[in-house]
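And now, subunit A:
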Amino acid sequence: MKLSRAQAIAMFGSALILPQCGKNNALRIGSKNFSENITVAEIYAAGLEQRAFKIDRHMNLGSTQIAMAAIMRGDIQIYPEYTGTALIDVLHLPPMRDPKAVFAVVRREFQKRFGLTVLKPSPGNDSQGLAVTEAVAKKYNVRTLSQCAQAAPQLRLAAVPEFVARADALPGLQKFYGGFKFKAVRTFDIGLQYEALVRGDADVATAFTTDAQIVAKHLVVLEDDRRFWPPYNIVAIVRPEVVDIQKGAVVITIDRVTSMLTDTALRRLNYEVDISKRDPADVASEFVY
Partner candidate 1 sequence: MVARYPRADRNAVDGVSFAIPAGSFSVLLGPSGCGKSTLLRTVNRLVAPASGAVTVGGQDVASIEPTALRRATGYVIQAVGLFAHMTVAQNIAVVPELLHWDRGRIAGRTDELLELVGLDPERYRSRFPRELSGGEQQRVGVARAIAAEPQVLLMDEPFGAVDAIARRSLQDEMLRIVRILQTTVLFVTHDVEEALRLADRIAVMRDGKLVQYATPEEMLRAPASPYIAQLFAVNADVRRYESLRNALAAAP
Partner candidate 2 sequence: MTYLFSHWRLIGVLTLQHLGLVCAALAIALAIALPLGIFAARVPRASALLLGLLGALYAVPSLALLAVFVRYFGLGAAPVIVVLAIYAQFILVRNIAAALRAVPRAQLDAARGIGMSSRQQFWRVELPLASPVMIGGLRLATVALIAIATLGGYVGAGGLGNEIFFGLQRRYLEQTLAGSIPAALLAIAADAAFRALERAATRRTAG
C-alpha cells in the first residue's frame, strides 16, 4: 500500500501534536523503555481492553523521571513501576529489605507527596541476584545465597563490572552474608556473564532475577534467603481519577493481572519478547486470555 501525499503530510504533522489531544475517554497507559516494563504495561492494557476500556498507549518512556513527570501532568494515568525503584530513585529514601514494609512506605509516600495511588505489588520480584546452572546447583548443593556464601571458595564468579565495586553488590554481600570469597572473579559486559556460565568458564553469574536468559539457559536463581537486596516488586502507579472509574473496575482488573506476575511468569514473558523477538502487545494479550 502506498502512502498518499495527504497521509504523508498528516503523519509528518502528527509528530508535532501533543498526545493528550485526540483520543478522549481513553485510559492513558505508559511504560518505561525496557521489555519487562513495556510488556507489563501491555498486560494492563490487554486486561482493560478485555473489559471494553479504550487504551491510549505511551510506551517507551526514557526514564523513571520522564514517566513520573508524565503521570504527574496526566499525560499518562497508569504505568508499572518497581517498589525498590520507587523507594530509592523516586522518593530518595534509604534502601529497605522487607517487601511489605517497602510497599507500605511507597504507597503512603506516593499518596502523600504526589497524590498518586500505588496498587498491589506483584508476587514476582525483578531484583539483582546470583544464578548458577542446574549442574552446579546439584554438585555444590547451592540453592540459596547463604549456601553460596559458604561454597564460594570453590566457585568462580562471572560478574558485570560494577558488581565488584558497588556497595549494594559484592562488597555488601560479603559483609551481610559473610563468606562470599570466590575462588576467582571475572567481569563481563552485561548479558555475556550468562554465556560464561554456560561455557563452563564460571560457576556463578550475576543476574537479574526475571531475566529471559534464566529461562533460555535453564539457570537456577539462588534464593536471597536473608533478603540482602531490596525488593523490586511490580506495582501499577495510577492517577486518582482512575481509581474510581466504574466502582474501581480499573483497579480490580489491574490487581487481577498483577497477581499473575510471578517470577516464573515474568521470565517467560521476557523470554517471549527478548529471545523470541515477539511484539510485547501480542505476548501480553496471550498472557491475559
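A word on the picks: all candidates are chains of the complex that A comes from, given by their letters.
By our rule, a contact is a pair of C-beta atoms (placed from the backbone, for glycine too) under 8 Å apart; a residue touches a chain by one contact, two chains touch by 3 or more; residues count from 1.
The structure presented is a predicted model; accordingly, all values stated were derived computationally and were not measured.
Put simply, of 1 or 2, the chain that touches subunit A in this complex is 2. In the complex of the two chains, the subunit A residues touching candidate 2 come out as 1, 3, 8, 11-20, 30, 33-35, 38, 58-63, 65-66, 69-70, 72-73, 75-76, 191, 273-274, 277.
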